[in-house]
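A single protein chain has been omitted from the complex, and every remaining protein chain is retained in its original position.
Take a look at chain A:
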Amino acid sequence: MRPILLSGHERALTQIKYNRDGDLIFSVSKDQQICVWFAHNGERLGTYHGHVGAIWTVDVDPTSTIIASGSADNTIRLWDIKSGKCLKTWEFPTAVKRVEFNEDGTKLLGVTEKRMGHLGTIVVLDIKVDVDAEQTDEKELTIVCDESKATVAGWSYLSKYIIAGHEDGSVSQYDGKTGDLIYNIPIHELNMAITDLQWSPDRTYFITASKDKTSKLITASELEVLKTYIADTPLNSATITTKKDFVVLGGGQAAMDVTRTSARQGKFEARFYHKIFEDEIGRVRGHFGPLNTVAADPTGKGYASGGEDGYVRVHQFDKGYFDFMYEVERERQNRLA
């Protein structure tokens, strides 16, 4: 599994997203650039210019028509993928830490930072997935997080719930239409921030990553913890692979937390766990800083990781990956065949 090294960013990566077809990779970093790359060869297709602050987050709509990005310049911007044109800018009082489209791309949520007297919020915007259409200025919904600020959030299946991960380690479920809080459950260790939340393809369950060195698989409807993956380092990101029942976790000791940072010390590896059995299966090394984000190709062919070191590493899985199977899985496959 020889990775493609994408060295287009000058500063730490913050998020990577594949489009639905798995042929494009969008990456954002603190260097104020959004890059789009061809997944199969790592060629850069282009960049999106306009943000004047570190970009924290990016998401692409399901038809690969538009992308949304959130930045420390307190804006969410909408871009035409093809032309690179900025279609719309929404301003907020604080930085935007996370954006996500719902399953049909008609709604966008944004998580805003708690700062300067403003509480953290989750806002919902109505989106027309059309590069020529006029986008509304109005926020459809604003959820204020007065307990502990939300760090990440996402849409469940049918856009029924908004699920948010909080700085205090808890997970909330809000009604997707009214924004009413349904549950708030302490999931991770108290005051260990949830750093990532990514969905299964059908958005019925999701995976969280936390500074408490664990990652958990949780149902969207009941917030029931299905699985727990234990790592030996604070986690920044976690993703669910398709085709194979794995999850990929990324993290590593932040440089400020260790006196002597060596590759060995930092644990800067992507870790593969079996989604169902919770066993660690393997690690992929290569980054020389903590992994800030990992993303799985929705078509199951590969994954990409972005590090504090400013590199994106795109990996295409090889035959061994697809052949690997637990005895019980093989048993079942043979039975079905």
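The rule we apply is simple: a residue touches a chain if its C-beta (ideal position, glycine included) is under 8 Å from a C-beta of that chain, and two chains touch if they have at least 3 such contacts; residues count from 1.
Heads up, the rule we're going with is that contacts and distances are computed from a predicted model.
Peer 1: Which name from "Eukaryotic translation initiation factor 3 subunit B", "CobW C-terminal domain-containing protein", "Cytochrome c oxidase subunit 4" or "Proteasome subunit beta" does UniProt give the chain that's left off?
Peer 2: "Eukaryotic translation initiation factor 3 subunit B"
Peer 1: Quick one: which of A:Asp80, A:Glu103, A:Glu140 or A:Glu280 touches the chain that's been left out?
Peer 2: Within the whole complex, the residue contacting the unshown chain is A:Glu103.
Peer 1: Which one, A:Pro62, A:Gly179 or A:Gly286, makes contact with the chain that was left out?
Peer 2: Within the whole complex, the residue contacting the unshown chain is A:Pro62.
Peer 1: Residue-wise, where is chain A in contact with the chain that is not depicted?
Peer 2: Considering the whole complex, chain A reaches the absent chain at 20, 62-63, 65, 103-105, 129, 157-158, 160, 202, 204-205, 219, 226, 232, 245, 258, 260, 264-265, 276-277, 326-329, 331-332.
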